[in-house]
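Starting off with a structure, shown below.
Not every chain is included here, but those present sit where they belong.
Every chain is named by a letter (A and B) in the order it is written, and numbering of its residues begins at 1.
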Amino acid sequence: MKIVMAVIKPFKLDEVRDALGSIGVQGLTVTEVRGYGRQKGHTEVYRGTEYAVSLLPKIKLEVACPADQVGKVVETIAAAAKTGQIGDGKIFVTALDHAIRIRTGESDAAAL
Amino acid sequence: MTSKKFPGLAALAVALLLALALALPAFNSSYAQGQAAPAGNAASVPAAAAAAAPQACDGVKITENCTPNSGDTAWMLTSMAIVLMMTIPGLALFYGGMVRKKNVGDTVMTSFAITCLVSILWFVFTYSIAFRGGTPFIGGFDRAFLQNIVSNTFKAGVAQNIGTPNPLAPTIPETVYSMFQLTFAIITAALIAGSIAERMKFSAMLWFIGLWTIFVYSPVAHWVWGPDGIFNSANPDAKFHVLDFAGGTVVHVNSGTAGLMAALMLGKRKDIGPPHNMVLTMIGAALLWVGWFGFNAGSAVSAGMQAGMAMAVTHIATATAGFTWMLVEWLLRGKPTVIGICSGAVAGLVAITPASGFVGPVGAFCIGIAAGIICYWGCTGLKRYFGYDDALDTFGVHALGGAAGAILTGVFAVAAYGGTAGAIEGNGGQILNQCIGVVTVFVYDAVVTLIILKIVDLTIGLRVSEDVERGGLDLALHGEMVQ
């Protein structure tokens, strides 16, 4: 099993979630984060003073899925989140040792 | 935390009792003002309303018992309420929105606690020393604890709606006048807190503000508005006739100067950042604007032509200054900001304050443009040049705006509106009078404020520890946090 973690632009969330739903992904967890990367931040102004705010609002998605679905999940996110402009974000894939569904106690693949 | 805070607290309580004790002897030996008092700056206003009801207060027979004018009283009751609204929640939110989220509770509580503290002092004796006759420099103690405020003879009663009118406000009950003026004392003190935001100890703030109200606000208010004040333009014996309709000097130059001194004494904040919620600031600015009609039009102490003109010029100057600041910022920084237009509006309100009973609509428009530009510069160029950390720009907006307004009053005053001509109508000397007022207040205020701050610093310390400052004052000092 793997955890696919993606950092995307906030307004792409709905599209990505729908795309994942359509390939059968049943669950995901969403966090509001701020990101720093090639896309430079913005400037906030306060009474004539500028504050460089280098952190931009982003959305982090975490999807746990069986190893054989990872490719599809990654492709789906990449396709749905893409605008082609800087700051589109990244997808990171890491290993997942165990998964447990709290309600039933089911584990691993059955828990996803 | 408890043990560190407690001394301040205990001392505070003791001081209050002390003040009470000190005041008590003066209770009956106070200066006998009564009949002999000069007519005051509002005396001329309601002359025309007299003829009708023999029992009505009319500004002529001001020392006899009479019935207040219900229309004037209605407006002054309203004015008091909306000027209070300027400080809480107005100023509390205006300032609260501009600090970081971790300090918003301390910031709004500062305004609220100052409201309580200054009100208690006012009741005890500061009203009396500010607004009762005494010397040209300070008033007497004959209204300590608001004694005899209904009637000096005490034969007439509230229930009969008859009382001795105050010469400063001949057509309304003195209770109302006292409360109305209290709201000015409150906001002046609360304005200072903009300079010290995000780093002063809450206990130190209370001490500082309490002492400042006694030793700076009260005498300065007496100079300009006291019946025998040295600068009172309605006092024929005054040394200099300074025009200050609603407090450009007493309120704004005064608070701004104290703020600057406090910012200098405290030093810079460890970390600064953009305002956490400009919506709160907008609410605050809007309530300041709304309440300011009570401030300026209320300073006519009657509901007539003068109040009407004060309302009109206040509104015009404010709208113009807000728009000007926004345009300047847009031009220089590329973006019009919420904080900017709100700051500009407040700058306009500040600058028109001393002028509001003396100038006309076109003068107000010019003052508005000047305020927008000058105060923008005060918060940017000037501040950067000298490098002090006047956190929320009490000096840049209030001292500069107040001084500009005071001086421009000397330029744009129209004799037909307020009784005194300005430079444009040929009375160039008025500008000099205005400058004398501003400079005197600046110097006196700066010196006394520094002394007070030094004393507070040496006794309980002015500034929170770095840890508290970094983590935010809300949790450390008040045990509260906005979610």
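Throughout what follows, a contact is a pair of C-beta atoms (placed from the backbone, for glycine too) under 8 Å apart; a residue touches a chain by one contact, two chains touch by 3 or more.
Computed from a predicted model, the values in this text were never measured in an experiment.
**Q** Only one copy of each chain type is drawn here, so tell me how many of each the full complex in this file actually has.
**A** Across the whole complex, the chain formula reads A x3, B x3.
By our rule, only the chains that are shown with their structure count from here on.
**Q** Return the distance between the CA-based centres of subunit A and subunit B, expressed in whole Å.
**A** 53
**Q** For subunit B, which residues are in contact with subunit A within the complex?
**A** Per the touch definition, subunit B meets subunit A at residues 98, 273-275, 329, 332-333, 335, 337, 339-340, 343, 376, 379-380, 393.
**Q** If you look only at subunit A, which of its residues touch subunit B in the complex?
**A** For subunit A paired with subunit B, touching residues are 44-51, 53.
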